[in-house]
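Got a structure for you, written out below as structure tokens; questions coming shortly.
One protein chain is absent from this view; the other protein chains keep their places.
Here is chain A:
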């Protein structure tokens, strides 16, 4: 008797788990139909809607949170800004769309994610909302990032924050040693060595050496300046070429002129070193300009100049790193989201966001606004850098390429591997990743 009860009990449990299992499968398999039905039930724009934005936490999300208040007043719509750290943002967006939860109506996208997001069909095609393409006022290099395929295809995202790498250097020291502002990496090294030998408190050049995205973003401008190409036209990696080796040799020499501990430096340590007057030169994003000129925290207010990234064998090549705004295909308020997108990337809103501290607009007219140029002395240099920038390779495997390449670069930097050996290993592993 006892035994049969146990059998019944086990059977019951199996039955329940079976129900749960099939319920889960059903939820994931119904994703296809949802898209078609959504077309018919587009929101009427008269009723107030609630829009939710997944944003990268930081000064831009803060500025966005401020600026949407105005939009809420004008339209009666509600806008929630959900700010999260870099890694979480990507995870959250991917999970949201793949699980069809539709929690977000707009998402911020780091530009190298675009090919991946496009291949995964995570975003809504915006061509019907911008039938004539994006306004020509947008910096063309930025607008190209939101198109799939790059530059030529349909628009899937609108450039929102126009970050581009710039070269920061201490102009007071340039004047003190009576030299020209560094133009090439050789100049940078020579100046960095002078600083290291002559100055008591200041080091030469600060690297951002943390493994993964930081070191790759930091090394790429050198790699490009020496004529390197990450992927050739057949999508084969070329990171162990002569250019790669030369760039890494220069990178190691620059490391010697910098403070100790750069192997784990990320942007916050670079910002501290720079604002404390500890380093003379570094590559950084424009959003840090406000930190450098912030009288409360900075020892070097007005002493730092900003220019295009140095060149070497090829022309200067600053890396573009824009944030784009797109509409996930699972959004329930596509029309309202598109209207908001148009508003938030308009010249007026961008100007307002810049004043609120978002840092980097994406429209030419905003960079040339006399009022802003007066307040932000680096704007002309920034616009020029943006217009001459280079995008990271357009591959859906970029996250993995970057992470893997960055791991070997970090090993070389930490002295665990020789330059050639490390780059060869990196190239071999990247070949495997891209062949998949």
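Assorted remarks:
Keep in mind that, in the parts below, contacts are C-beta pairs under 8 Å (C-beta built on N, C-alpha and C of every residue); 3 or more make two chains touch, one makes a residue touch a chain; residues count from 1.
Everything that follows uses one rule, which is that contacts and distances are computed from a predicted model.
A chain of the complex is left out here; the name its UniProt entry carries, from "Sulfite reductase", "Na(+)/H(+) antiporter subunit B", "Histidine kinase/HSP90-like ATPase domain-containing protein" or "Sugar ABC transporter permease", is "Sugar ABC transporter permease".
The chain omitted from view is touched by exactly one of A:77, A:142, A:165 or A:210, namely A:210. Residue A:269 is the one among A:269, A:362 or A:395 that touches the chain not shown.
In the full complex, the hidden chain is touched by chain A at residues 1-2, 5, 9, 13, 16-17, 20-21, 87, 90-91, 94, 98, 116-117, 119-122, 209-212, 214, 259-266, 269, 272-273, 276, 278, 397, 399-400, 403, 407, 410-411, 413-417.
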